[in-house]
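The complex appears here minus one protein chain, its other protein chains still in place.
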Amino acid sequence: MSERRTRLLVGVLAALFIAPLMVLLVQAFADSWRAPGVLPDQLGWRGFEVAFGSARAGDALVNSLLVAFAATAISLVLGWPAARVLGMRRLPRNGFVFLLIGLPLLMPPYLAGFGLTEWFIRLGIDDSLAGIVLAHVTFALPYAILILLSGFNREVEALEEMAATTGAGPARRLAWVTLPALRPTLIAAALLSFLVSWSQYGTSLAVGAGRPTLPIVMLPFIQTDPEVAAALALVFLAPCIVALAFVARLQRTPL
Amino acid sequence: MRLRRVEVSRWLSAAAAVTAFAVGLGACADDRQPSAAGATDFKEIADEARGQTVRWWMYGGDERINDYVDSVVAPAARRAGIELERVPVADTADAVQRVVAQRRAGETSGGAVDLIWINGENFAAGKQAGLWLDGWTRRLPNAALVDFEDPSINRDLRVPIDGQELPWSRAAFVYAYDQKRTPTPPSTFDQLLDYARAHPGRVTYPAPPDFTGTSFVKQAVIAKGADEGFNYLAELKPLMWQQGERFPKSEAELNRLFANGEVDFAMSFDPSFIASEVRKGEFDESVRPFLLEGGALVNTSYVTIPADAANAAGAQVVADLLLDPRLQAQKADPARLGIPTVLDLDRLDPTDRRRFQGSVASPYLLDDFGDVKSELGADQVRPLEERWTREILR
Partner (left out) sequence: MDTRDPALNLRSSASRSWRREDVLALAPAAVLLAALFLGALAGAVKVSLVPLGGGIGDASLASWRQLFADPSFRDGLVLTLEVTIASTAIAAALGVALALALRRSAGAVRAVAAAPVPVPHLLVAVIAVVWLGPGGLADRILGSLPFDLIGNRNGAGIVAVYVYKEAPFIALLVLAAMGRSLEQREEAAAVFGAGGLKRAAWVLWPTIRGPVVVGSIIVAAFAIGALEVPLAVGPNYPPTLAVYAFQTTQGDLISGEGRAAAALLLAGFLAIVLATVGVRHARSADNE
């Protein structure tokens, strides 16, 4: 694509995707922003004062980060071998496995409120950060598997076979062939698992029995207090943007 | 660190009040005079409560109430040896859902919810299912300061509260108008209809089953009777905002519309909501409260303790603290929250009674709710909502 068209596309994308988010940045500092003003009437710090004060954004941020990293790690570790088998070996009658993996994705998220909590209480894993992690893994693991699946294809298989014929052992093949070949897929899977965990609300609240996470502390302020909600939203989005930027750097496209 | 300093400087009055309270608590501990048996019972409970952590699940979207609980109630609880943990939820149903899940899992003790700021319908349904701890409310020392004969207190949406929930705050349904846009607000439903005729598209209310919307519909029915009330709403519909084809889905959405100048009236069961919205920079400073039909629909806010709560003793001590005149006075102070007290002022001794007087009135608060209306029953709510959906929405 030509240089000019690329720039045009970037401009359109930026206007469409970045600009609307900018409103959060403005709203977080808008002590007063009434119609018909296009800009706030009054700026101030109330949003962040409340966010890090009574709304405990700091605690929530720590919890959310711990849980998201743990859930992502577990999802990738468990999902990798599963995706490999499902992606490379065309096994018969694997529909049942796919159904099991797909169920948490296909069921409405809101349904979790009507059964997950009770089940986790019966299992004794509720009322703890570990319980929240497991609840998040339930939803992140299917994403990880499905995305990793798309990376395990015939090319990778062929590459591994080639490496095997040159005498490379399984660990070598993994480190030097498979992982590099699946790098973009692995990164996408990690990113999405992280985001899935990051955005969980209902399961976190009920299973965690009130431990603060960012969605939990943010939701009550949505609609009722836009300034505080925007401040919390920025705290919520910051790690996501960092993750996205990190991923962008890793995914430098070869040309 | 910088934020902490700002917080402290902003809440200097709270710190002073709490200090005064701390000094006073020691002196006043013996002034309570509940029945002798009640006092012993409560002393045992207070002893058991020491060292407990109480999880109070309550709506978390109101910064003023959050601050009140964090900087007034929590320190008071700490002095009683209790760590109060405020669990913010977006809706009471979140808390009830946790309790229901615990019940379904067969848990009878060690529950993660110790105290809930509950709404009438969920209380009624939970009471029927046996979810709430019973028999604890009357023996609390400060319960003597509440007039439990008052039907608006001993019944929540007409369901007897028995010993299962304790009042902690008053609610009254008030409306808001902007003096700049509306020099004279309507004072009856019929006048509201006339206003809508004169200014089409400037009136709306949240759609049931939102609580505020349901309450508005309730008032129409209370004022005019069931069928007449619905005829009135049907007549109002085409004159409403967006010709009644679209309704705000919540009180918060209606507040946004009102703040943006799309409609001329807002409404809420929180009598201090105008003060709150002005403080948030949402409402203009020219907004004022008003009532319809000469009196507000009055309600009480309650807290309840699930029967399986892990720290029921601590929860009871906290509930008792909520009724402490000092804490109630700070809540009622127009400069702080302006939410009316649930205490019976006649039952207070003069020092306490004086706390509730002499504060500077706020233009955003009504000091008199007029000829108060009483609530409909909990069992009438769903039929009302369904009828509204059938006749008005579709």
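Note that the chains take the letters A and B in the order they are written out, and that residue 1 is the start of every chain.
The criterion applied here is as follows: contacts are C-beta pairs under 8 Å (C-beta built on N, C-alpha and C of every residue); 3 or more make two chains touch, one makes a residue touch a chain.
These figures come from a predicted structure and were not determined experimentally.
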### Query
Which of A:S32, A:S199 or A:T213 touches the chain that is not shown?
A:S199
### Task
Would you mind spotting which of A:A55, A:L116 or A:I132 touches the chain that isn't drawn?
A:L116
### Message
For review purposes, identify every residue of subunit A that touches the missing chain, sorted by number.
### Response
1, 6, 9-10, 13-14, 16-18, 20-21, 23-24, 27, 35-38, 78-79, 81-82, 84-86, 88-92, 97-112, 114-116, 118-120, 122-123, 134-135, 137-138, 141-143, 145-147, 149-151, 154-155, 157, 160-161, 164, 169-170, 184-185, 187-188, 191-192, 195, 198-199, 201, 215, 219, 222-223, 226, 229, 233, 236-237, 240-241, 243-245, 247-255
#### Entry: Missing-partner contacts on subunit B, residue numbers
91, 93, 96-97, 100, 103-104, 119, 121-122, 124-126, 128-130, 207, 209-211, 214, 242, 245-247, 249, 256-257, 260-262, 378, 381-382, 389, 393-394
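Quick note on the criterion: only the chains that are shown with their structure count from here on.
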### Query
Taking each chain's centre as the mean position of its Cα atoms, how many Å separate subunit A from subunit B?
37
### Query
Across the complex, what residues on subunit B touch subunit A?
3, 6-7, 10, 55, 57, 59-63, 66-67, 70, 85, 87-90, 94, 97-98, 101-102, 104-107, 112-113, 250, 252-253, 255-256, 259-262, 280-282, 284
### Task
Provide the residue numbers of subunit A that touch subunit B in the complex, in ascending order.
30-36, 41-42, 45-46, 48-50, 52-55, 113, 117-119, 121-122, 126-127, 202, 205-206, 209-210, 212, 216-217, 219-228
